[in-house]
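A single protein chain has been omitted; all remaining protein chains appear in their positions.
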Amino acid sequence: MAEKDVVFRVKRYRPGHDAAPHYQEYRIPYTDDMVVLDGLNYIKDQIDPTLTFRWSCRMGICGSCGASVNGKLRLTCGIFIKEVRGRAVTVDPMPNFPILKDLVVEFDDFLRKLQDVKPYIVRGEEKPLAEGEYLQTPEDVEAYRQQSMCINCMLCYSACPVFAASDHFVGPAASALAYRYIRDSRDEGADERLGILSTKTGIWECTFVGECSVVCPKDVDPAGAIQNLKVLASIRQMRELLVPKWARR
Amino acid sequence: MDDTTSAWNPGLENVRADAERRRARGEVLLEPMVWGLFSLGGMVTAFLFPVVMLAMSLAVPLGLWPADRIGFDAYAGRLADPLFRIFLFALIGGSLFHGAHRLRHMLLDAGLKRADPLWIVILYGIAALGSLAALYYALLRDVFGIRLPFLD
Partner (left out) sequence: MPRFLPYTSKRPAGWWLRNPRYLLFQAREVGGILTAAYGLVLLYQLRQFHRGPSAFEWFQAMLQSPPVVLLTFVVFGFIMVHALTWFQSLARAQPVALTKRPMPWRQAFAVTVVLWILVSVVVLYLFFGGL
């Protein structure tokens, strides 16, 4: 294959050295089968070992390599260099997160929110092992399958203008995962999770812009999940207000 | 080890206590309710407003209808139908709560979060008062004969 060149403009930021992030340009050869991540790795291996970025599986399942490529939120392993239009491939770190170094952002906040929504099966009474496994039909699985595909890449948080302005917002991925567990037939924690989500910084901050679902590389549809959570939370509140405690459950 | 203990289910004991604490801290009462009204208003405005605007405001300037179809007698004729009265009430109430909620969220999104109690009182207040006024003009006054001189 004939060797072609492309210019990579990558956002650099060295904490303690730089006052603000700035672009650095690298001209690299590329082939049609290279993705943007391959370009970044080429730069790191051959040109500038100080370039810092996250990556792991290089096949769109680990969720490590999120970035803004020419203004579009993508996993760098999931977009071919030849697909990127324009004179240069501009790579920025994911917006709406504090930048630690170069393309690496800090997402402790997201991890805390994820923990807050209890992303695991919660039961009132555990079934003893002797009684066997929990049974689910294919329909039971289908109810939560879409939201279970989330790889925690956080591109949805970068897309969300509400999160951009208010970092207390629980956000799309955490909400989608809460929904995944609420919809799981083995789970009995719906009430607890809806209580956690039905706060001022929970799902009620969402104004259904919908960009989170547009950028999601795994088609999780967090926007749809949040709207469904709003319906569930509203029904739950009405039940709490209208049905006395002794009549519930 | 008894396999029904919480030892291998990290969430079991903590979930309820945690949730109670968190609920005490911040669960909102207002949001689900106004969101419900907002949704209802959204259905009403999305499905009904285009045709109502066309009929009552745009058909005449567009030359589709003669002017008397939106005149006093035509309006009185429509109000003879109690269904139309309920229809008007739904249009006004729905659009007011829908618009109030959207405007409040626009203001919060623009950063004016600390004045939220003010927005709640003003915006939902106008929506509530407007809906009550619509209830009066459309239904209470003529159908039930209730009179409120300050509104007449």
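Here the chain labels run A and B in written order, and each chain numbers its own residues starting at 1.
The definition used in the following text is that a residue touches a chain if its C-beta (ideal position, glycine included) is under 8 Å from a C-beta of that chain, and two chains touch if they have at least 3 such contacts.
Quick caveat: nothing in here was measured; it's all calculated off a predicted structure.
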Chains in view that touch the one left out, judged over the entire complex: A, B
Among B:30, B:106, B:121 or B:143, the residue in touch with the chain that has been omitted: B:106
Positions on chain A contacted by the hidden chain, ascending: 13, 15-16, 20-21, 71, 96, 98-100, 106, 139, 142, 161, 164-165, 207-211, 213-214, 221, 223-224, 227-228, 230-231
Which residues does chain B use to touch the chain missing from this display? 41-43, 45-58, 60-61, 67, 69-72, 75-76, 78-79, 81, 83-84, 87-88, 91-96, 98-103, 105-106, 127, 130, 133-134, 137-138, 141, 151-152
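Keep in mind that, in the parts below, only the chains that are shown with their structure count from here on.
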Just give me the whole-number Å value for how far the CA centre of chain A lies from that of chain B. 33
Going by the contact rule set out above, which residues of chain B touch chain A in the complex? 3-4, 6, 9-12, 15-16, 18-19, 22-23, 25-29, 31-33, 35-36, 105, 109, 111, 113
Given the complex with chain B, which residues does chain A contribute to the contact? 116, 118, 120-123, 125-126, 128-129, 161-162, 165-166, 189, 191-193, 195-196, 198-201, 204, 207, 230, 233-234, 237-238
